[in-house]
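In this view, the complex is presented without one of its protein chains, the others remaining in place.
What follows is chain A.
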């Protein structure tokens, strides 16, 4: 039976247009990143990547990301468990509130943290008196990174856990499983792939966050400069090849994220086909 848009000529035209536009607007920029990064050869790329300040920026970015992931993992699992396994007043509101970071411009997100914890903020005065510096130091970068990435794990888990329902878990409780055993043996196997994808998304955003981090970081080379901020600094210094060398590292993480997503989707589709 013929369906809409099945005529061979129309089909070819639409596929051709989609592929051409995607190549121009998505693939070309991706290729350009690596072309620029390697434009002066592999040796220059290596010199740029192993530069002291670049290494420091990579270190800081990995450090902040390594702290962000477990924090948001625990919060995401707890929140998803709470809103999908219990009913209580305010459940809807809570689900809406976790979307706040998606609605807020990154610069505004950085600003609200700066206002609260910065020298003029109402908590900042107290922190200052106790000699604790959060803003323009790594704790500030960590705080805003946790803020902008906190919806990802919860957002991946909530629809899945809602669809799965709680029958298996209730059965486990009836059979006498403790809370921890229940989670490890029943819940975790059911949600592990969504959990993994949530972590991958958190990782990608944590590594790449720019707007919010640039407000609270101060971008001191070797100290509070994350990799995306380092890209900006080099680019403003007219060191284009150096900027793109660091950008290529970030693009590699993005490519890994895309591959992981495609892999997980392929796995889910295959399981559905087998079931």
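Here is the rule we use: contacts are C-beta pairs under 8 Å (C-beta built on N, C-alpha and C of every residue); 3 or more make two chains touch, one makes a residue touch a chain; residues count from 1.
Throughout what follows, contacts and distances are computed from a predicted model.
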Of the listed "Uroporphyrinogen decarboxylase", "Sulfate transport system permease protein CysT", "Cell division protein FtsX" or "Paired small multidrug resistance pump", the name UniProt assigns to the chain that isn't shown is "Sulfate transport system permease protein CysT"
Which of A:133, A:166 or A:190 contacts the chain that the document leaves out
A:166
Quick one: which of A:30, A:55, A:188 or A:268 touches the chain that's been left out?
A:30
Mind pulling the chain A residues that touch the left-out chain?
1-5, 7, 10-11, 14-15, 17-19, 21-22, 25-30, 32-33, 36, 74-75, 78-79, 81-88, 91, 94, 97-101, 103-108, 111-116, 118, 120-122, 143, 146-147, 150, 161-166, 169-170, 173, 178-179, 182-183, 204, 207-211, 214-215, 228-229, 231-232, 235, 240, 243-244, 247, 250-251, 253-255, 257-259, 261-262, 266
